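What follows is one structure encoded as structure tokens, with my remarks underneath.
One protein chain omitted, others in place.
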Amino acid sequence: MSSENAYYVPHDAKWPIVGSIGLTLFLGGFAGQLNGTSMAANVMIIGFLVLVYMMFGWFGDVINESESGTYKKLEDVSFRMGMIWFIFSEVMFFAAFFGALYYIRVFSVPWLAGEGSGATTNEFIWSGFEAVWPTNGPAAVGGEYEKMGAWGLPAINTFILLTSGATVTWAHWGLVANKRKQLIMGLAATVLLGFIFVGLQALEYSHGYNELNLTMGSGIYGSTFYMLTGFHGFHVTVGAIMLLVMLVRSIKGHFTPENHFAFEAAAWYWHFVDVVWLGLFIFVYWL
Amino acid sequence: MNKLKQLFAGGALLTFMSSVAHAEYGLNMPVGVTETSRQVYDLHMLILWVCVAIGVVVFGAMIWSMIFHRKSKGAVASQFHESMTAEVVWTVVPFIILIVMAIPATKVLIDMHDASEADMSIKVTGYQWKWRYEYIGEDVDFFSSLDAASNEARQVGSKIDPSTVDNYLLNVDRPLVIPVGKKVRFLLTASDVIHAWWVPDFGWKKDAIPGFINEAWVKVDEPGVYRGQCAELCGRDHGFMPIVVEVKSEADYAIWLAAQKGEEVVAKMEAEVALVEGLTADDLIQKGEEVYRANCVACHQMKGEGIAGVFPAISGSALVNGPMDAQIDMVMNGKVGTAMVAFKNQLNDVELAAVITYQRNSLGNSVGDSVQPSAIAALR
Partner (left out) sequence: MTTVTADTHDDHHDHGPAKGFMRWVTTTNHKDIGTLYLIFSLVMFMVGGAMAMVIRLELFQPGLQFVDPGFFNQMTTVHALVMIFGAVMPAFVGLANWMLPIMVGGPDMALPRMNNWSFWILPFAFAMLLSTFFMDGGAAAGGWTLYPPLVLQGGNGFPYMIFAIHMMGISSVMGAINVIVTILNMRAPGMTLMKMPLFVWTWFITAYLLIAVMPVLAGAVTMLLTDRFYDTSFFSAAGGGDPVLFQHIFWFFGHPEVYILILPAFGVVSSIIPTFARKPLFGYSSMVYATASIAFLSFIVWAHHMFTVGMPIEGELFFMYATMLIAVPTGVKVFNWISTMWKGSMTFETPMLFSIGFVIMFTIGGFSGLMLAIAPADFQYHDTYFVVAHFHYVLVTGAIYSIMAAAYYWLPKWTGNMYNEKMGQWHFWLSTVSVNVLFFPQHFLGLAGMPRRIPDYSVQFAEFNMWSSIGGFAFGLSQVFFCYIVYKTIKGGEKATDQVWEGAEGLEWTLSSPPPYHSFTTAPEIK
């Protein structure tokens, strides 16, 4: 890194400001929509489109730079570290929700039910409430509901995600061994499995809302259930789109056995999403 | 800028005057009137003096060095930059000091947590912005809010000088009364948002959390009047929900309690009569105004204008001027997730009927109908 050309510093960057404008329109529109402001939904959509435009442009630039050999070892390491710490920040985001679930189950629900020093709470405010899980709280918020079983769709989804973890690794092997076909097949399978997962998840939500009366408003069980699985589903969708882009790029002939950071980043992300799902399966569905 | 200048000038003057006027202003934590508060005070003084002592050593060394090791005095910099011994010493010594502090702290904490074997229990509920006291097993139950004089003086631009008001912002309409020398257990909760119950002379504060009950206790040594305030931000009038506790001798307390029960009986009987016989619309409106002033103005404001975006106006409200059922439902059951709480837990049938009728026929509304307490009772 000892000469000017050693580390690539792009000259100017217009995409960030586009991204800021898009993000502001999107979130501002979203907020307005939550307040019931008219037209806000349109602002939100425009913001979203600007963000999509930004991503196309930004990643497009990066892909061009990458394919034209602008990046060398050092840049590659920067990208890798960046991705790893980004994923770590996502882990902490999920930790907040897992932490909430833990706290609710171990501390607040038992307290409401009179355990520990909560005896008076149960005596004076919520008499008769018992600590069972799942619960929609002492006021039975949202009415009667049924728990989402672990061994139906969720088990199938677990299987699907685990399989997709394997296929993406298989695709990686193909890439490293310069077997393009294996790369493309593996990626295609992964993307497909990813979208099937999302589809099944949607099916499960519809089952919850329509048949089980299990909604976000079903007390703390409904809240934690939909927040955790919902954010996970969102991350699966993002991951699948990332992999889809990798698929398209592979078909276009991008990536070499030595230089394929973007592919690996998407794969890491996919594994992260996978691990989170295992946590969900155990703590949200099963236990 | 002119205003500022005035302020400065006025400030300097006032400072001199007020230092004469309030010679007894506090500098330190009150010692208080309970065993707990004395323990806490001692603990506070202990840590304070330890910190002062460490401060003297640390700042002393610094100042010494600043005086004698300056370049202008010709000091030449030595180049030492490491000493394992020093590092170990100033890791271990503070650690030992901390242990010395932690021991009494632990002891006091354990004492404070023990609310068992109380002589009586009072349930304290925080509301926006008043306190409710229920004497468990005694059938005594009342609200306590900022007294009228302070309330008038504290309005923006009231032009009333706070120093002319008795116990400005620290006075209530109905104080809590407890007996001296008895262990009184408090069960703290809230109806809307988190509040905190704090009387400095008792040595602690504790949060009142909606849906949960926290326990705390006092055993006061001397009769007297002790004042405190809500200590957790609870919205617009957080600064205006004081606490006053009158600690009476056992005999006086018994007298007070009996009188209190009498009052509650009378009030109940009146309500019963009204329930059966009904009230005229005028009576309802008149009573309704009282109820409105006591319970609703904090949010919906004196003239019913509300505060845009937070508290809807009552004047001209579509809901108030529409079918009565919706309004009754709103007032009785409140609206979950907003500051509008269910008033059926706070007001009796007469009061509810009165305030609903009042809102429909006053504050710029003139629907012209009224509702009887019996109709409210039927909806409970």
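Annotations
Chains: A and B, in written order; residue numbering restarts at 1 for each.
Here is the rule we go by: a contact is a pair of C-beta atoms (placed from the backbone, for glycine too) under 8 Å apart; a residue touches a chain by one contact, two chains touch by 3 or more.
Computed from a predicted structure; not experimentally measured.
Considering the whole complex, the residue from B:Pro223, B:Gly239, B:Gly278 or B:Gly364 that touches the absent chain is B:Gly239.
Considering the full assembly, A:Phe107 is the residue among A:Phe56, A:Phe107 or A:Trp173 that touches the omitted chain. Touching residues on subunit B toward the chain that is not drawn are 4, 7-8, 11, 14-15, 18-19, 22, 25-30, 39-40, 43-44, 47-48, 51, 54-55, 58-59, 61-62, 65-66, 69-72, 75-83, 86-87, 90-91, 94-95, 98, 101-102, 105-106, 108-110, 112-113, 153-158, 160-163, 167-170, 192-194, 196, 198, 200, 203-207, 209-212, 214-215, 228-240, 307-310, 336-339. What subunit A contributes to its contact with the hidden chain is residues 1-4, 6-7, 9-17, 19-21, 23-24, 27-28, 30-31, 34-35, 37, 58, 74, 77-79, 81-82, 85-86, 88-90, 92-97, 99-100, 103-104, 107-109, 111-112, 116-117, 125-126, 135-139, 141-142, 215-217, 219-224, 226-227.
Note that in this section only the chains that are shown with their structure count from here on.
We define each chain's centre as the mean of its Cα atoms; on that basis subunit A and subunit B are separated by 44 Å.
Interface residues of subunit A, counted against subunit B in their complex, comprise 111-112, 117-118, 120-121, 124-126, 138.
In the complex of the two chains, the subunit B residues touching subunit A come out as 123, 187, 189, 211-213, 215.
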